[in-house]
Every structure is written in structure tokens, then in C-alpha cells.
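All protein chains of the complex are present and in place, except for one that has been dropped.
Chain IDs A and B follow the sequence of writing; residue 1 opens each chain.
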Amino acid sequence: MKVELRNLTKIFPSRNKKVGGEVIAVNDFTFTIPDGTLVGLLGPSGCGKSTTLYMISGLQKPSSGQIFFGEEDVTELSPENRGVGLVFQNYALYPHMTVKQNIMFPLQNLKGADKLTKDQMLERALEAAKLVQIDDLMDRKPSELSGGQQQRVAIARALVKMPRVLLLDEPLSNLDARLRLQTREEIRRIQKETGITTVFVTHDQEEAMSISDMIVVMKTGIVQQVGKPQDIYDDPTNLFVAKFLGTPPINVFKGNVAGGKLYIGGAAVLDVPGVSDRDVTVGIRPEGFNLDENGALVCELSNVEVMGRDISIVSKNEASLNPVIRSIINSDSKIDATAKTVKYSLKPHKVFIFDAKTEERIHF
Amino acid sequence: MAEKKTSKVMQERDMQKVSSVQKIEKIIVQTALYLFLGIIAIIVLFPFYWMLISSVKSLTEYNLPVPTLFPKQMIFRNYIDAFSTANLGTLFTNTVYVGVVSTLLSLVITVLSAFAFARLEFKGKNALFGALLATMMIPGELFTITNYSTVNDFGWMNTYTVLIVPFLVSVFYIYLLKQNFMQIPNELYLAAKVDGTSDLKYLWKVMIPLSLPTLISITILKMMGAWNSYVWPNLVANDDAHLLITNGLRGADFTVDDMVNYPVQMAAVAIVSFPLFLVFVFLRKYIMKGVSRSGIKG
Partner (left out) sequence: MVDSKQQWKAWIYLAPAIVLLLIFTVWPIINTLVMAFTEDYSSLSALGGKEFTYGIKNFQKVIEYKGFINCLKNTLLLCVLTVPISTILALVIAVCLNSIKFLQRFLQTIFFLPYVTNSIAIGMVFAAMFNIVGNTAADVQVVETVGIINNALGLFGIEPINWINAGSTYAANIAVMTVYIVWNALPFKILILLGGLQSVNKQYYDAAKIDSTPRIRVFTKITVPLLSPMLAYVVITGFIGGFKEYSSIVGIFGDKMGPAGDYGRLNTMVGYIYDSIKNHQGRASAAALILFGIIFIVTMINLSVSKKKTHY
């Protein structure tokens, strides 16, 4: 099922009554989620990603704009009539019901032609449980399950009524690191197997990058960029997106462009033909550095960390806006860890320049 | 060196002395504690014991100049006499009827109101709830004056309605249940909504099962309220058909030949107390929880 958001806007009255006014949680969001894809809504807390998810589910009504499932306008439909499955951050399993009762619960609400017999419900519940591999836990209570198992039950409960769209709110945030890795593969597998259009919300860029077909990066209610994870990483539209994606994070420098050359701290580090003279902010991905005896970017060497396949070099530079510069170099390269300085040349496609004021990307 | 050694030995000896003194002190204190608590326990229990033994004594034995602490002869006929003298059968049915109906209706009203306050958003919610809590400060007697004429105007005198309706709403129970409902995560409600669960079904399938202990506490307290109520029924329903058990008991005439037949009276008191003992034995946990929860808010 294709999901289309048209000019979606959500305005809340300000919580601080004395100040009054309004808070724009989501501002003019337009986006089409292609059928059968897994889309990650990514952004820091308070960026409006959860509000967007809740609007798709119908739990919150948009202040303006429309939502389409396929060709059907569902903007005015209440949650139960939209055919969505929603998995909550804390799973929201009913504590007094067994796993089986929890999964069957949504089916008992079906009315009219959709009404199922008890056996059909059991069958569907078992099917969903098998899909998330918890069919041997059916008679347990939620309190007797691990966090990962509870998560699976919550997904099974969302899937059992065969929703048109599956929505996941921070699905991994309550799990420990090891389970998180395992569960995100699991979510990917389930989504592939069922082919259900899935939207999930996360503040963890790594999580979003690793499993999404598409990522929507949001900030203060405004969509910053939409695209495939790799495309966004390779071609961010502004400084915020560049900074938000990537581990280790992108290295940011103060710089300026003069005569078609990019200067960082007085050194001409790169040719940027066609960019007019101005102050800029420069972002360089950790893998964008070459060790180069003749390199123009000279940094004070702090530390060399060998990580097997790669070497991570920590260095400092006056012009850097981050406390340290972190570069990742192939371990074939040789570096003298006792040296005082390190010299870099740059890979042009890993260097992004942004207007110092607007923080918008300047292409070169 | 030698000096140090002796002083160390002395120290150890002192320590032993101290610890044995402490041991003796501890034994004395513990004995005193149990003695004191034992005496209090006897004082607390004695009226019940006196009620039970008196209820099976003969009137002659009861009136002996030096009372017996254990009846020489058990006369269980007193209980049958008590039943007929105080008309306990009718009183029982009346009270149980009033208790059951008012408990059921009160539970429905309390659950609906607590749900609205805990889960629904509406204008003036906090102001309304605050106003409700404020009424708890006012002594009930203040309401009784007007309610007496109100039920009179409604023509409710000497009916079951007058015993049930005026006390259906308890702000305290609404408060208690609302607190309980609020502890249930809001996500459960949202999850149920996404699954198309109606509010009433959610209430019935999720919130009520999860707040069962509180609902049981409320039920017990409400039933006990009906069983123990005296003042209001005494004012508005004192005909035989609607008499409640406490009023019937207090008003019953146990006099025989110008003398109160105490054994029969005590038998009647024992019969009235018996259901409360059952509640106490089996449901004590819920009562204590309900009572102490009301204590925490202070």
C-alpha cells in the first residue's frame, strides 16, 4: 500500500499557558512512501517524527494536509478504520493477558463481514507468532518475557490483523545493544517476508541507515531530506543532515572560498571551481582524508587507534569546529604515531561545503 | 609487649561482658514487648469473647454476682430467640438487597467517572476534579439536613430508593480508582484504539482487570457501609419493611419481665457481627490496603 502525505501540518497549543502561542510539531510535510518499502523517520527528539507517525496511525488528527493510503483519503478516518498496525516504544502489551490473548485481542474487535470464529483467530494468532518466532511462548504473560520477546509479541499483535501499513515507534530503543542488532535484522526480515509498507521512527541514524529502504530526516517539524540511506550520506542537502548521519560523525571546519579555491585555516585544501568567494562551513567525512606528505591540511596529531582493517587517527586543527578531527584510513597506509603533525589531502567527493550563514549545501 | 598483650585480653573480656549484658537486656526488652502486646491483644479481643460466651449463657448464669468466664451450660437456643425477637431474617434480606444494589450501581458510576477523569480529555477537567475533592472536606451531616427534605419532597420516604440513591457517588472512591487508572500506561489505550477497541470494551477488558484489587476494596467497603449504616436509615426508612440490620438491632426490644435478656441480645449482636468476621478473615488484605492507601495521601 502506497502512503502519501500531502502538506501535512500539526500545530499544538503551547504547553506554557502564560506564554501562549503555538508549537508547530510538523510543518508542511509532503512525501510518498512507495508500496512495500521500509521507511525510517529520523531526527533528534522533538523533531516531529513521532507526531507524523501518530498522524499516519490516526491517533492524532493533522491540523491541515491530507493522508492517502493508496488512492483512499484516510485523513478523516479514525485509527481503527485505517487498517494500521502500531508498535509502541514500550510495547504496550496488556500485562494481565497471555501472549496468545494479546495477539488475539485486535481480532476480537473485527465486526460484520470480517468477524472471525475462535478457531480462525487462533490460527491467525499462531501464524503471526510463527512469523516473529514466538509460537512457543503463547501461554506466557508479558512479565515473563525478555525485552526482545515482548517486542516480538508487540509486532505480532500489530501484524495479526494484516494491516495495510505497519508503524513502529522507536522499536529498538528499549533493547540492549546486542538485542538491538539482532532485532533490527528481524524487523527487516519480517518486513521483507510480509511486504507490508512499514514506517518506523528512530533517533538513531545507524539504525535508520542499516535497515531502511528510504530515510526521511526531520528537524523541528521540517523535512530536511528524503532519500535512500546511501544517497543521503553521500549527498546531504545541508549541514544538519551531514552532521546527523554517519559514525564517526563528519568533521566540520570553518573555512572560506576565494578564487575558486577552498581554504581551511589559511591553507588551500581543494579546488572548488564555480563557487563564488564567501565564508563557508566545510564538512569532511572521516574516510575523506588521504595521508599525504604534500597534503595542504596540516593537523596536530593526538592519537592513532588501530582497529584492524582501518586506522583511526585523532588530530587537532585550529579551524576545526569539533573538539577533535577523526579520520579513518586504510590500514595499508603507514603512519608514524610519534610524529607531531599529520598532513592530509582530501577526496573531493567526501568534502561538502555549506554556506556559513544558511548552512545550505553549495555544490561544486 | 607483655603489657599490650594483657590489655588486649582484657579488652576481649570486656567485649564479652558487654555482649552478654546486651543479650540479657535484649531478652528482657523482648519479654516486656510481648507481655505488653499480649495484654493489649487480650483487651482488644475481650469484648468479642464476652459477646460470644454471653450469647450462649442462660439468663440466670449471666446474672450471677460473679460472672463466669466460661459458660457452664451452652444454650444455643438464644440464637433462635435472637433471630425471632429482632426479626433478623427480614433485616438480613433488606440489608443485603440494599448493599448489593448500591454496590453494583456505585461501582458502575465510579468506574465511568474515574475513566473520564483518568483517560479522557475535556474542558474544565482539573477544575471539576478539584471541586469534587473539595467537597470531601465538608462533613456529611451538612448534606443530610437538605437531603432529608429533598427525599421527602421526592416522596422517597420508607423506600429502598432512599437508602440506595443518595450515597451512590463517593468522591473518595472516584479518587482512589482514578489514581489506579492513571498508573496504566497511556500506550495501552492508544494501542487498543488502533486495534479498533471501543472505550467501553477497553475499560472492561483492560482497565477493570488491571484495577481489580481496588475495585474489590471498594466493593467490600461499600458493602460494609450498608451493613453498618445507622443514622440515615434511622431518619428516612424506619418502617419494618425497609429496616436495615443495625437499626433493627439497636431498636429491638430484648426485655423479658422488665429485664433486658442480655444473652439473647448478645446472640443477636454476634449474628450481626458474624458476616463482618467472615469478611475480615478472608478479605482483610483488601480492606487494609484500601484503608492504608487512603492514609498515604495525608
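Just a few scattered comments:
As a working rule, a residue touches a chain if its C-beta (ideal position, glycine included) is under 8 Å from a C-beta of that chain, and two chains touch if they have at least 3 such contacts.
Everything numeric here is computed off the predicted structure, so don't read it as measured data.
Within the whole complex, the absent chain has one touching residue among B:Leu45, B:Ile80, B:Ala241 or B:Val256, and that is B:Leu45. One of B:Ser58, B:Thr90 or B:Thr144 touches the chain omitted from the figure, and that residue is B:Thr144. Mapped onto subunit B, contacts with the missing chain fall at residues 29-30, 33-34, 36-37, 40-41, 43-45, 47-48, 50-51, 54, 62-67, 108-110, 112-113, 115-117, 120-123, 125, 128, 132, 135, 137-150, 165-169, 171, 174, 199, 224, 227-228, 230-231, 234-235, 246, 249-250, 259, 262, 265-266, 269, 272-273, 276-277, 279-280, 284, 287-288, 291-292, 295, 298.
Please note the rule applied: only the chains that are shown with their structure count from here on.
Between the Cα centres of subunit A and subunit B there is a gap of 56 Å. Those residues of subunit B that touch subunit A in the shared complex are 185, 187-188, 190-198, 201, 205-206, 209-210. Every residue of subunit A that touches subunit B in the complex is listed here, in rising order: 57-59, 78-81, 84-86, 88-92, 94-96, 105-106, 109-110, 157, 161.
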